[in-house]
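Heads up, one of the protein chains got dropped from this complex, but the rest are sitting where they should.
We just call them A, B and C in the order they show up, numbering each chain from 1.
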Amino acid sequence: MKITQREVGSAAILDLNGKLTGGPDADAFRDVFKSLLEQNKKHIIVNLEKVSWINSTGLGILIHNYNTVRGAGGDMVVMHASERIESILYVTKLNLLFKSFNSEDEAVRSFTAAR
Amino acid sequence: MKITQREVGSAAILDLNGKLTGGPDADAFRDVFKSLLEQNKKHIIVNLEKVSWINSTGLGILIHNYNTVRGAGGDMVVMHASERIESILYVTKLNLLFKSFNSEDEAVRSFTAAR
Amino acid sequence: MGKNNVEQMILNIPSDLKYLGAVDAAIQDLAREFSFSPDAINDVSTALVEACSNAIEHGNHFAKDKRVVVTLRFNGGDFVATVQDEGRGFDFAKALRDEAGPDPMSERGRGILIMRAFTDDLKFKCDDKGLTVELTKLRGGGGDAGQ
Partner (left out) sequence: MGKNNVEQMILNIPSDLKYLGAVDAAIQDLAREFSFSPDAINDVSTALVEACSNAIEHGNHFAKDKRVVVTLRFNGGDFVATVQDEGRGFDFAKALRDEAGPDPMSERGRGILIMRAFTDDLKFKCDDKGLTVELTKLRGGGGDAGQ
């Protein structure tokens, strides 16, 4: 899995490319989050557009980083999840944990809206 | 494989969808050509845009129908072949037999241009 | 190859997550070939990937010399897959009784939940060769994951 990083407004966007299945991916992903939080960037959007699929270990990686960000007073949302991934988030009730958007605009604005 | 039929100018366009690998596909394909020739439609474009791949039996089907059309005084061209299919046409020198276009416009015009 | 003489595809992979994508790609293409709907294709692929992930991780502990064997069968329209690892199994009866699933914040424990949600039937069996999971998806059925 490849991770590319960019910024829009107050948000850091992580464009993932590949499959999210654990293994070495987990470490790379965690390192990116750590470095973002160290730079005080606490609004993180995980772009799943180019993630063809995810398994439960991959979900675990997302949850781990979500917990880290929340623990640091920030927030994480996902965007552009495929129907396949949406249905996994729904079945595992993770859609109740972190928000999922279909538009980058909405995802970016979600951090500034009243919570 | 699904075959959909439409007309643009003097040309009949066959939109293929699936894989071209022989078997039952061959018969269906031949029947369409037969019926086109019976209706005196002799300018046939095979649209490969939604053909993910082809094997040599599939090539044989194309050649068979090309030969039939030519024998009836018509012509057949292909369009929107993927890079994968283009390279097969090239390696088998079939690109010297029937023309391959990347634009529908050009494919349609190829029948009226001086040959 | 006697016992393979049924209309099924068999995939045999090392205990390495690198091979999961190939299994996923194969089942997706096959389910399309057997006229499953796009939703049903997603469902069976997701469940199968979960079963393989568990076989690789919990069954074979990523051991390079242990294999995961997957069979894919379209039985009169319905889909049945088995995933066999070389491990010693676990208390799957207990796991299947746990309807609730894990705490939302927990980083683990969603594999069986996902397999159950995306299939119509889920069975485990353990013998001296290892653990086998059997996943069934009826052509008409939708599991309970339909949205």
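Everything that follows uses one rule, which is that contacts are C-beta pairs under 8 Å (C-beta built on N, C-alpha and C of every residue); 3 or more make two chains touch, one makes a residue touch a chain.
Predicted, not measured: the structure shown is a model, and the values here were computed from it.
J.: Who does the absent chain touch among those shown?
T.: Touch partners of the hidden chain, whole complex considered, are B, C.
J.: Considering the complete complex, identify which of B:Ile3, B:Val32 or B:Ile63 is in touch with the unshown chain.
T.: B:Ile63
J.: Tell me, which residues in chain C touch the chain that this view leaves out?
T.: Output for chain C: 1, 4-5, 7-14, 16, 18-19, 21-30, 32-34, 64-65, 67, 69, 72, 86.
J.: Suppose we count only contacts with the excluded chain; which residues of chain B make the list?
T.: Output for chain B: 19, 21-23, 52-53, 55-57, 59-61, 63-64, 67, 83-84, 86-88, 90-94, 96-97.
What we mean here is this: only the chains that are shown with their structure count from here on.
J.: Measuring from the mean C-alpha position of chain A to the mean C-alpha position of chain B, what distance in angstrom results?
T.: That gives a centre separation of 45 Å.
J.: Using mean CA coordinates as chain centres, what's the gap between chain A and chain C in Å?
T.: Between these chains, centre-to-centre, one finds 26 Å.
J.: Per the centroid of Cα atoms for each chain, what is the distance between chain B and chain C, given in Å?
T.: Those two chain centres are 40 Å apart.
J.: Of all residues in chain C, which are in touch with two or more distinct other chains?
T.: Expected reply: no residues.
J.: Would you pick out the residues of chain B that each touch at least 2 other chains?
T.: In chain B, nothing touches at least two other chains.
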